[in-house]
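Note that one protein chain is taken out, while the other chains of the complex remain in position.
Now for subunit A:
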């Protein structure tokens, strides 16, 4: 019998964080925008009820926003990160081990708690999160991560569960699986869902009963593992769904369009820095860097230009200076005068573990570079992001990302803490 696993997931996480410190946001429709104020990435229940979809570009829902008085906020990752720390601290004592899966989801290993009433146990945990942070959560329990995730989705959707669904119980599990659309099962993509539908498989329950071999033939190893996990056999499906990162990107829209190459170089240099930092924090190296930039596609009356240059990195690297050099080379090649650039970014792909990277001759003193990168990361860690920058990056940050409607850093900066009236 596998040990029970729980998934705790914060409801409308970004909105809940904002509401913790601003009661005027409670009970009204609220959306939080992506980090360039481009599209909705979090919606309160009221905003969902108004038909706002995940990823809706804000300029397309302007009407709705005005008509319904939807409150619109820029994302405040400082706040969300601090609140996540608190949520994780609140759940810690309720599990033997935990795995923070994303900013608002944490898996818990409930080994050692099996002989208790698990539903009551996770309800106590949920209450503690609510008390410490004001953030409401849903919890799913099951013998595998896939079932815990499914239970979580059920707990969120169906008010009967009152925010907690324990799928350890076979009868309840079957009931839920038979009502769960197969395309909503975590890791089943749209293409796979269509193939399954052609075979008459529409629910998670039907997927569970599909022969595993057939699953493998139809989809991939992921589908086979999902079937096993739906049957209650831990198979590492979750780990396969998100294996080592295939690629990463750093992109931003500019607050004011950029019309000169020097400013764009500065921006792209910073993205390359950030990209290098991300690679190093995951212990990865990249084989290819793509730099791209383009004008505002939503202003077709203006001159349009879109450029993208791919640069092979040989040897594979996570060295910020190499990445910067590559990105700058790309910009130099692709730059044309006379356009107002509204967005730029870099993408890094073909990533592999730094340990496994093929060595090349004449690599030079890469150890020394490694130490320089470490120093750079530690200076940034101690003195704030980009305290130390290569001079190419420039010091005037005109192209800083847009965050016009951002709430204060309520919990992390003394100058911005909430005020309490004594009058």
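What we mean here is this: a residue touches a chain if its C-beta (ideal position, glycine included) is under 8 Å from a C-beta of that chain, and two chains touch if they have at least 3 such contacts; residues count from 1.
As a working rule, contacts and distances are computed from a predicted model.
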{"item": "Record-based protein name (UniProt) of the chain missing from this complex, from \"DNA polymerase V\", \"Phosphate transport system permease protein PstA\", \"NADH-quinone oxidoreductase subunit L\" or \"Sulfur carrier protein ThiS\"", "value": "\"DNA polymerase V\""}
{"item": "Touch criterion as defined above, residue of A:68, A:86 or A:202 at the omitted chain", "value": "A:86"}
{"item": "Residue numbers in subunit A that touch the chain omitted from display", "value": "23-24, 26, 85-86, 89-90, 131-134, 410-411, 414, 417-423"}
